[in-house]
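Omission of a single protein chain aside, the complex is shown with its protein chains in their original locations.
Let's look at chain A:
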Amino acid sequence: MSKMKMADGSTILRRNRPGTKAKDFCRWPDEPFEEMDSTLAVQQYIQQLIRRDPNNIDLILKMPESQDEGVWKYEHLRQFCMELNGLAVRLQGECHPETCTQMTATEQWIFLCAAHKTPKECPAIDYTRHTLDGAACLLNSNKYFPSRVSIKESSVAKLGSVCRRVYRIFSHAYFHHRSIFDEFETETCLCKRFTQFVTKYNLMSKDNLIVPILEEENTPGESEA
């Protein structure tokens, strides 16, 4: 880490200036969580861990001590939604409204797009966009999440439904656009991280996590039935 330290060493601006080259993007030294003093420390910390090693999911999901759990969950979900946009962009090339006319995974369950006032059937790619937009709206809403330092219990309760809806993007990609999913997953481990995240914080029922992502590690004891 020390070799990454910038030459002058006095103050490090952790910022991507206009004109920053792709290889230099976010290339700044890590900072211990305790020393992060901005209001966005949790986000910064999570992103730092992900940049360091997206495979080290346990570490990424390990909540620092004395951290508010609501905020921790919130920031993670925020991060998931941001990164999911990457998957959405890749899906756009292959998942067209004409081919994937509905949001499905397996079982032929077609899901309604809840982003509308009256939920309705949207093509898969629209579902993806609408749901990510809806999630962004909710997570940035002044009403439910006015602060990123402390979060009301009632607002934390909203996260469950976001997870439920967002997960369908993973399952659609897995069952219908496997190659894109695999490519994205090897790069980011996002689905695996998401699966572990919702399992850890009990935000979704395990039986609804239909993408077989944790199988190789801990199959036994997963199903409670």
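General observations
Here is the rule we go by: a contact is a pair of C-beta atoms (placed from the backbone, for glycine too) under 8 Å apart; a residue touches a chain by one contact, two chains touch by 3 or more; residues count from 1.
As a convention for this text, contacts and distances are computed from a predicted model.
Its UniProt record calls the unshown chain "Striatin-interacting protein 1", which is the correct pick from "NEDD8-activating enzyme E1 catalytic subunit", "Serine/threonine-protein phosphatase", "Striatin-interacting protein 1" or "Large ribosomal subunit protein uL14m". Among A:44, A:67 or A:102, the one in contact with the hidden chain is A:102. Only one residue from A:45, A:72 or A:111 touches the chain missing from this view: A:111.
Interface note for the absent chain: among A:20, A:39 or A:208, the touching residue is A:208.
By the touch criterion stated above, the residues of chain A touching the omitted chain are 102, 109-112, 114, 117-119, 121, 143, 152-154, 157-158, 160-161, 164-165, 202, 204-208, 224-225.
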